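Worksheet for the structure shown next.
Of the protein chains in this complex, all but one are displayed in their positions.
Labels run A, B and C following the written order; every chain starts at residue 1.
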């Protein structure tokens, strides 16, 4: 739930299932968000394999928020909000940017090796492949948000 | 730095060395704060032994915030803010309570075994023994704050 | 939320409680049941074997102190193994070591206790 305060900024209410990490925009600190999400997912009972998937997806989303969303600005923040409702583990990664202009195509390794395509461009592909559901360019009070979901049912 | 907004609530500015975790008041979730702090301390270069000390201190401070500060209220929050300035790693644990009325004496294991003293009452003792510096009952915009410091110099 | 699995095994004169998982306030029913069960079987030498990766907090240590208090009134000997270096240090700090010996390995504990 979001409400707008008198000053026009948004105040986010955090509920009893929601945990938030607020990070400086510093390459390498995505590990902290990753370890924090993994810790939460472990407590609520996900199996190690799915936790590994989650860790990679969270790290990639944070890297994108830092590099593309916040354009490397050292005074910007990345906010990672996570929630488990008993069925669905969802992680939202927020940055202060405008969102993704165009969703990239899946990487083509042959083209990359032949140098017909840049070696980068793997993050969003991995996030989509590893998570059960992904939403891009959601509007949040912080700016742009990527939301990803892991379902408990899929053998934890 | 804290400033008061028009509505009287406080807005905290997070600087480039500061990372914050905002937790629901749920026993067991202190592990998440603990893992997050450990991840940060590892990145900035503390050795495993000191990271273990930090983990125990952070867990105990969070447990106290949940049980005593927030009195188990499920709608309360615990905020863990951590900062590294190149020399000093400091962790602040904030709750919505009034602070500690009286600092407890060091536990006496003989008395505990003879049941002349309750078995509990170890948390603050451990925090003080494990950290380089501890401050109690600091006022923060969230209410009560415990601040603890780990120094890099002490052989990391 | 959190559960422990505790296996009770008799090794000559020593009753080993092999405790899987974290030791926190949530361990109370598991630890108490295992201790009561061992005591009812007449255990006089009890070895608590922890999981070296366990997270142990002050709530869990308070449970151990209660167990040690009970064991003392029953003249049982309690020893501990399977602690990480960090928790060995913590147990020393709190003074647990005055009432329960800490051994580095199960083998060493069994040898010295019997």
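FYI, a contact is a pair of C-beta atoms (placed from the backbone, for glycine too) under 8 Å apart; a residue touches a chain by one contact, two chains touch by 3 or more.
Note that this is a predicted model, so its numbers are computed, not measured.
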Left-out chain, listing which of the shown chains it touches: A
Residue, one of B:43, B:100, B:134 or B:149, that touches the chain absent here: B:43
Listed residues A:24, A:107 or A:143, member touching the removed chain: A:107
Missing-partner contacts on subunit A, residue numbers: 27-28, 30-31, 34, 49, 52-53, 56, 59-60, 63, 107, 109-110, 112-115, 119-120, 122-123, 125-126, 129
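Basically, only the chains that are shown with their structure count from here on.
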Computed distance of Cα centres, subunit B from subunit A, in Å: 27
Distance between chain centroids, defined by C-alpha means - subunit A, subunit C (Å): 42
Set of subunit B residues in contact with two or more other chains: 28, 31, 34
Residues within subunit C bordering two or more other chains: 1
